[in-house]
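Note that one protein chain is taken out, while the other chains of the complex remain in position.
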Amino acid sequence: MSSDTLVTILLLSPFIGFLINGFLVKQNNKSPVRAGIIGTLASGISFICAATLFATLSGMGEDKHIHTLFFNWLEVGKFKADMAFMVDPISAVMIMIITGVGSLIHLYSIGYMGHDPKPAKFFAYLNLFLFNMLVLVLGDNLLLMFVGWEGVGLCSYLLIGFWFQDPEKASAGMKAFVTNRIGDAGFLLGLFMIFVTFGTVEFSSLSKMTFSPEVAMIGPITLATLFLFIGATGKSAQIPLYIWLPDAMAGPTPVSALIHAATMVTAGIYMIVRLNFLFAAAPTTMHVISIIGASTAFFAASIGLLQNDIKKILAYSTVSQLGYMFLGVGVGAFTAGFFHLMTHAFFKALMFLGAGSVIHGMHEEQDIRKMGGLAKKMPITYGTFLFGWLAIIGTPLFSGFFSKDEILWRAYSSPLGSHVLWVVGAITAAMTAFYMTRLMALTFWGESRVAPNVKVHESSLVMTIPLMVLAVLSLVGGWVGIPHILSGGHIPNILEEWLHHVVINIEAEGSAAEEWVTMGVSVFLAACSAYSAYFLYVKRPKLVSELPKKFKAAYTLVYNKYFVDEIFQWTLIRPIIQLSRGLWAYLDVRVIDRTTYLLSDVVKGTGDNLKLMINGNVQQYALYILFGVVVSLVFVFSR
Amino acid sequence: MALTSEDILFHAFAAVATISAILVVFLSNPIYSALFLALTMSVLSIFYFMLNAPFVAVAQLTVYAGAVMVLFIMVVMLFDLKREHEDVLKISPVMIAKIIGAALLCGFLVGVSWLGMSANQNNPSTVVAPQTMAKDLDKTKPVVAMADKPENPDEDLTAAEQNNLVDVKGAPETAKKDVPTKETRLSPDEFGSTASLSKKLFSKYVFAFEAVSLLLLVAIVGAVALAKSRGGTHHVAR
Partner (left out) sequence: MLPDNLVGLLHVGLNHYLVLSGLLFSIGVFGVLVKKNAIVILMSIELMLNAVNLDFVAFSKYGHNIDGQAMVFFVMTIAAAEASVGLAIAVAVFKRFKEVNISKFENLKG
């Protein structure tokens, strides 16, 4: 089967699934099985195509490249954008993750959405999301990527607000969309700037242009990349546009797993990795990226320390880990950032699905203060979740260890990095370990604080199989990127070699000793925090409940997410709404409407007055005719 | 040049016609209006005689002053409208506008005509038909620049004029040709005679002639139909 056909099937399979589930399946069918099978099948077919394409690609030589043209789309003056898709090493990994993890989540959803009134709609939206994400990743030019970008934003809105009858959930969806939109404006500006500077928006053309560090080019490139980064902050929830992601937990848990852990939020990172040559030519932007990434990681982790909703903890964790990814690409370690994207997809999706399983088992309870001791009651969920926990805190051998450590090492040693960044990253790693262990402690370990009337049960096989698969991936997923110093050169860093030709790698400037030291420090810090969290929450729970009263101000500040949402509300949103209202009342109603009414009044008045001419008096009509005749005669004779 | 009797007659009758016409409009009794209109028409027929158009003059008297005005008077008497029902012209803004409109028209027409007149004084050969002296009239030469001079000059005209001796009706008319002012005396073949007019009517205008007779037929039928009806919104079937 040719690659063109494979790409077509890859893209169209989820789209057709969306059409079938959206329009052909009866919407009110309570049983999710039929819709779920269609959706999962569509996703699965995509995965098979993706795997085949991956295999084909790996069989190619140095220049790994599969290009498929659907049709010539736009050609306006110098601007050219085709509906064409490109499978290269970066996008090949992405499509594997998207379709693989996506299919697992589809399978999981069959179980999770068992009691939902409209399962067909859910699977339709999930498939649509998959389609858009694939377009985003496979598009061979910025405009097509933007189409997918917008599409996943739309699907995110639709899925977050899936239970829109609840106004809170609906407004969460709106918040996500509007915040995304603000970022999208930045993306578009960046797109325009790139077109103006280079005359093309195609990735392959752009990559072939060699960027000499002349002063003339750096300005436009920096501006363009900054704009693109603004778009990335919107999509990937960095400061200042991260505010939508915690609220997005209002959607069903599979949505959170798929969109807000594994795929959509990674779009920003993907975009930067795709344009790595462009970003590498703009050191200023890189600094901005790394600083914002590090700040976001630290900031979000601090909030996550005190949250009580299991999904909110995971949400802030996602924001924090995304910050790590941006830190990685910001210091020039594009491969490392991408690596963390991959591992994060595995363990965060796993943890979200596990949280969903817990919520499902606890009959929709999400507050971890009301949980505890679930390890015995939900063994499979607990076992898989454990893998995720070990991965995220950076336990050696698990996937998170390799990727996070790579980033931290590069932050320390890269010419674009700094020791300060490394310190921030290390502290954040400690905080990550702390809050994740806290989550484990309060949810699975210790004594049960579950209300007596809640019957906790383990989830069905349909939900636990994906958990198990992801757990395995959380362990072995990192083994493709083992750094050289650990393996002593015997085991190749597969990922690095895979991405070698398409991703620039800014070499680390540090000795091997430093690398060992940083690795050791981060592992040690993580272990300490994990143990202290365990100690506090399992052994000394009473001490923990005392602390909020002792540090009341700090506690309130952090617990309320530093009041960022409130600040935005007061400084930005309310003034804008007031301004809009004012404009509406004064400009729209008083000026514009008045003008249009004036116009219509003038016309009507003229008509009314002219109507008086028609009074039925024929002699007056004759008089008018006479006047006309005289005027015409004079006119004719005056020539 | 001197004022001929014809001129004096013209001016006198013109005054009569004008005054009579004004009275048609300004008198409130419709009978009086009709009578003065009849007078105007009669005076106009005199003008036609002066203009070498005997047939038209007689037709004017017969048809207009005779038939049409009698018809008008008959209808007015049929209505038997009392005087107090008639309108008295009252001054109002609309009336002022009407006066101004009519005055503009009058001024325009008179002015255009007068311009021709004053131009005529200075330049004999003007676009408007030049004033030709009787003794200057030379029928052998074509008249100067008539604006609508036909491409095909009237055969009868040139023939009759060029050959004064050719006479359809007979010899006795020839004697009259010796009179210097040709345009004030009519002879059958000359300009304005019925024969020449009828020649034109039945050759060049025969189609219009027939059409007009058809029109008359239609008018007769229409008038009879109108007279027969009960008028207004009465039902047609009895």
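The first chain written gets the first letter, and so on, giving A and B; residue counts start at 1 in each chain.
Definition applied: a residue touches a chain if its C-beta (ideal position, glycine included) is under 8 Å from a C-beta of that chain, and two chains touch if they have at least 3 such contacts.
The structure presented is a predicted model; accordingly, all values stated were derived computationally and were not measured.
Contact between chain A and the unshown chain involves residues 611, 614-619, 622-623, 626.
One chain is missing from the display, and on chain B it is touched by residues 1-4, 6-7, 10-11, 14, 17-18, 21-22, 24-25, 30, 33-34, 37, 40-41, 44, 47-48, 51-53, 55-56, 59-60, 63-64, 67-68, 71-72, 75-76, 78-79, 81, 85-87, 89, 95, 98-99, 101-103, 105-106, 109-110, 112-114, 116-117, 120-121, 128-129, 131, 143, 146, 148-150, 154, 156-157, 183, 191-192, 196-197, 200-201, 204-205, 208-209, 212, 215-216, 218-220, 222-223, 226-227, 229-234.
The rule is short, and it goes like this: only the chains that are shown with their structure count from here on.
Spacing of chain A relative to chain B, judged by their CA centroids, is 99 angstrom.
Against chain B, in their complex, chain A makes its touches with residues 619-620, 623, 626-627, 629-630, 633-634, 637. Those residues of chain B lying in contact with chain A across their complex are 94, 97-98, 101-102, 104-105, 108, 112.
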